[in-house]
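Missing here is one protein chain; the remaining ones are kept as they sit in the complex.
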Amino acid sequence: MKRQIPMLILSAVGTLLVVSVFIPSARHWQEDASLYFDIIAVFAFFLGGGNLIRVHAEKVSRKSAGWIYSVVTLLGFGIMLVTGLFKIGNPNGIAGDISQAGSYFQLLFQYVMSPLNSTMYALLAFYVASASYRAFRAKNTEATILLVAAFVILLGRTALGVLLTNWIPAQFSVLQVPNLAIWIMNAPNLAGQRAIMIGISLGVISMSLRLLLGIERSYLGGDN
Amino acid sequence: MLALLRIAKSIVFISSLLFVISILPTHSVYSRDTSPSSSDLGPITVRAFDTDNDAGGSITVEWDDPGYERLSGFAGFLVWRTNTLTGTSDSVEVTPFGTRTYDDRSVSDDSTYSYSVAALVNGERLMSTPSMQVRSSKQWFDGRLTWVLILGLIICGAVIYFIESAKRGTKLFLRRIAGLEAIDEAVGRATEMGRPILFVAGIQDMDDVQTIAGLTILGSIARTVAEYDTKINMPVRASLVMTAARETIKHAYVTAGRPDAYNDDMVHYVTDEQFGFVAAVDGIMVRERPAACFFLGAFFAESLIMAETGNSIGAIQVAGTAMPAQLPFFVAACDYTLIGEELFAASAYLSGEPRQLGSLKGADVGKAIAMIVILVGVIATTIASAWNSESMLWIENLLRQMFSTG
Amino acid sequence: MGLIISAVVIGGGLLWMLYLSIKGQDVDRRIVYVFVGATVALAIIFRLEFGEVATPIVKSVFDKIENLPAGSKIVLSYDFDPAMAPEVNPMANAFIRHILEKKHRLYFMSLWATGQSLLSVSLNDVLKPEFPDAKYGVDYCNLGYKAGNEGVLNVVITNFRKMFPSDANGNSLDSLPMFKDVESLKDMDLLISVGGGKPGVKEWILFAGDPGKVAMAGGSAAVSAPLLYPYWPRQLIGLLGGTKGAAEYEAELIKTYPRFKDKSMPALRMMGPQTMAHVVIIAFIVIGNVAYFRSRKKGGQL
Partner (left out) sequence: MDGAVISTWLAALLTLGIMSFVYKDNLYYKICEAIFIGISAGYWFITYFWDSLYRIAWIGVVHEGRYVLLGGVVLGAMMLMRLFGKIGWIARWPLAFIVGATAGLKMMVYFTTNAMAQIHGTVDDTMVAFGGGDLYDLIGRLVILIGTVTGLIYFYFSKEHKGLFGGVAKVGTWFLMITFGASFGYTVMSRMSLLLGRIEFLLTDWLKLVK
């Protein structure tokens, strides 16, 4: 019972939504399903947020290693909840938009979360550099092809590429690095992308069918 | 880019040619300079019909312009609607210049209507004769999707056929995938070293099918983990994924006969913020030093941040995603990468269950169809253009129609 | 002067790394990191700028906005977060300037919760000071953010009011003159999505541009631009890819409307340091391969 009913729900919902694609008057089911998802996700957040609080509160109460950081996390979480729920400092009061300029919630977003966010993202520049240094080595045919393609594109995106190859006469302008880079993007790269995308969609179809037919159901748990 | 540009140019050229041809006669008869009076012009003919392939509540009105638009005092066409049941009439829209069609979406399926179109010239309404009575209705099937349905049924049919035949015991051959064989090795190494395993099922929620694919692979990995008694750490970005992952791991532990070893804290929610999540995962990696990292699901920019951090601590890394933009980073920084479709196939491979494997064979039929269509299409269009072959042109057009998605 | 200092520091460092590599030592990843940081910092301190010329894929977006009749309806969606902002925000600002300069009607919205905050920054820093005559509700309006990702598009492609009963400031859509003749996205003349993740340009094509048959243009982080190439030029009239695309658009804008010359054009300014960083990465790849072939010759294992 604990597995049959969810299976039934899953198959029925999935099948109905597949069918709804073909029936004009049923298309709004898709919108409704999206809205349902949003609503369920908020409720689920009570579990996630609860988990966050519990994990960190336990660390604090046990004074386990790094408990002080857990205090910081809990404080940050609490401050956001209070300023956001009661819209503290919001010029338009409780009816105002949460991202209203000047509200504490928005200030915290702008001056604390934003810089953290951008910096974490910016670390990528370092990692791209170390990955280029370490991984792009002509070890075998595949790696060499990868390396050459990356190299041409990199050159093509800078003035260096232009400087290096603009001596090539106009009738062979295709071989100038910037043009070669564009060609790689639009011919072999496009072909590879297409193969990947077609493959993915067939993978999704067979995966979805396994789900709808109930062959694959490990994520629904067991009978206990 | 040049090739695409040329195709675009030729499309623009052909369509502008067609456009010129289509407006030629009116141009030669009525030009603005000669300014004929409205009485010289013939009547506007109006056609109204139920809008096709919709959910009802909409009627399309089309009319032709015998030349009013070229009159100097022309201000627009007025669409006039009469509800033939109640007898009430009202204007629905004044259409902008150059428009010959209007989609009236304010009708009821329970009434019948008749439409007239008036040319507004110098403040006068030059009314057409009304159209035939029409009633809007909903269609039960969107005719534009006929080919989608047929092709979909063929591919789904193939998947189901192979699932069924596998169930009956037909032996299926599947080639090996290197990344999958590495999974056991990675788990084994973590066990030997007494270090944990890190599993990240992407950063999307359960409404992404890649997340679900990641969880199905988690199911297999967790079973090995339970048997070896290795530690697993799974931070998640979305609460729903947390719930689903717990069910998955718990089920694996029960199947492995060690339900008591399971603990909810193996899966923990971090934050919904993409880079906040990454900051935490990076922290976990350098502090707990997992021996193996699995990145299986939908990834965005964080792919390389995580994979390079994992690489710096010397972990065996297996990644898999269907986000084409992130595949290069995983390929560069991880030991094994499941590319696109392989992510979805992985759980079927790992389960080894015949029915699951059958579904992969079904997807191969889809690939075969794709390849055949591409090759036939190219050959047909080439022959059609080179030798003017009617039959090849027919094939080309059929294929175009089949794969145009609206 | 700055050029010489940068050349000595960067060139010297690279030569040193090359020397280490030839001697067969592997360079620690931290040295690589310090190097990248130093290069970028030097390039910023001694500003370098390069001229940009619009490539066809960018030019077609510019021409589309340029040639639409005044008063055309254009949606500009902020589908990005602060992390992506340095790359794509310049595009959004360039679009705002161009669209309002051409007297089109501009409808702002966002599919990203974090996009709406950045949207209000744009409104306050670019739109209001530079176009004081633009009237809210007539020339532009802000619909704000709606949760639901591409589901939002699924709805507004048939009906705006169902998803957005009011704009971001709580005005009902019917009270805004520019919504008088707008029922859904299909009534728009051009849709522009600026973003780099999901939902982004791709979702706009699949759920709005294609089904609604509305012209669609995009601005995207460079990382996702190649994925969008297959949609050009059929499903996408043009695309700004990364800072380079943004810089090309800014250059085109300044060329056509010199009055923007003194405005901040961050993408153009950013291209110099980027080019430097690029060259350094290229050098890393070369050095890495030298190290690899050296070690192989010695019969070493990798």
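We call the chains A, B and C, going by the order they appear; numbering starts again at 1 in every chain.
Just so we're on the same page, a contact is a pair of C-beta atoms (placed from the backbone, for glycine too) under 8 Å apart; a residue touches a chain by one contact, two chains touch by 3 or more.
Small disclaimer: the values here were computed from a predicted structure and weren't measured.
Peer 1: Give the labels of the shown chains that the missing chain contacts, considering the complete complex.
Peer 2: Among the chains that are shown, those touched by the missing chain are A, B, C.
Peer 1: Sort through C:Ile74, C:Ile157, C:Met178 or C:Met270 and give me the one touching the missing partner chain.
Peer 2: C:Met270
Peer 1: Of B:Ser91, B:Asn122 or B:Thr382, which sits in contact with the chain we cannot see?
Peer 2: B:Thr382
Peer 1: For subunit C, which positions touch the chain that isn't shown here?
Peer 2: The list for subunit C reads 30, 33, 36-37, 40-41, 44-45, 47, 83, 85-87, 113, 145-148, 165, 206, 210, 221-223, 225-226, 230, 234, 242-244, 270, 273-274, 277-278, 281.
Peer 1: Kindly note down the residues of subunit B that lie in touch with the hidden chain.
Peer 2: Its contact residues with the unshown chain are 2-4, 6-7, 148, 151-152, 155, 172-175, 206-209, 212, 240, 243-244, 247, 269-273, 275-276, 279-280, 282-283, 286-287, 324-325, 327-329, 331-332, 339-342, 345, 360-361, 363-364, 366-368, 370-371, 373-375, 377-378, 381-382, 385-386, 399-400, 403-406.
Peer 1: Since one chain isn't shown, list which residues of subunit A touch it in the complete complex.
Peer 2: With respect to the unshown chain, the touching residues of subunit A are 2-3, 5-7, 9-18, 21, 30, 32-33, 35-47, 49-50, 52, 66, 69-70, 72-81, 84-85, 98, 105, 107-126, 128, 132, 141-143, 145-154, 157, 174, 183-202, 204-205, 207-209, 211-212, 219-221.
Keep this in mind: only the chains that are shown with their structure count from here on.
Peer 1: So with touch defined the way it is at the top, what topology do the chains form here? Options are line, ring, star, complete, other.
Peer 2: complete
Peer 1: Name whichever of A-B and B-C has more C-beta pairs touching across its two chains.
Peer 2: Between the chain pairs B-C and A-B, A-B carries more contacts.
Peer 1: Averaging only over C-alpha atoms, locate the centres of subunit A and subunit B and give their separation in whole Å.
Peer 2: Whole-Å distance between the two chain centres: 17.
Peer 1: Measure off the straight-line distance from the CA centroid of subunit B to the CA centroid of subunit C, and report it in whole Å.
Peer 2: Chain centres of subunit B and subunit C, defined by C-alpha means, are spaced 24 Å apart.
Peer 1: Among the residues of subunit C, which ones contact at least 2 other chains?
Peer 2: Those would be 29, 81, 83, 226-227.
Peer 1: Which parts of subunit A, given as residue numbers and ranges, touch two or more other chains?
Peer 2: Correct list: 37, 113, 117, 120-121, 128, 130, 134, 136, 185-186, 193.
Peer 1: If you look only at subunit B, which of its residues touch subunit A in the complex?
Peer 2: For this pair, the touching residues of subunit B are 1-4, 53-56, 138-142, 145, 148-149, 155-156, 159-160, 163, 205, 207, 209, 212-213, 215-216, 218-220, 236, 238-240, 242-245, 247-248, 250-252, 254-255, 259, 265, 268-276, 278-279, 301, 304-305, 308-309, 311, 322, 324, 327, 329, 331-333, 339-345, 347-348, 351, 353, 355-356, 359-360, 362-363, 366-367, 370.
Peer 1: Which subunit C residues qualify as touching subunit A in the complex?
Peer 2: 27, 29, 32-33, 35-37, 40, 50, 81-86, 114, 116-117, 120, 124, 144-145, 147-149, 151, 154-155, 168-170, 226-227, 229-230, 244, 275, 277-282, 284-285, 287-289, 292-293, 302
Peer 1: Note which residues of subunit A are touching subunit B in the complex, please.
Peer 2: Touch list, subunit A to subunit B: 21-28, 37, 40-41, 44-49, 51-52, 55, 113, 116-117, 120-121, 123-124, 127-128, 130-131, 134-136, 146, 179, 182-183, 185-187, 193, 196-200, 202-211, 213, 215-216, 218-222, 224.
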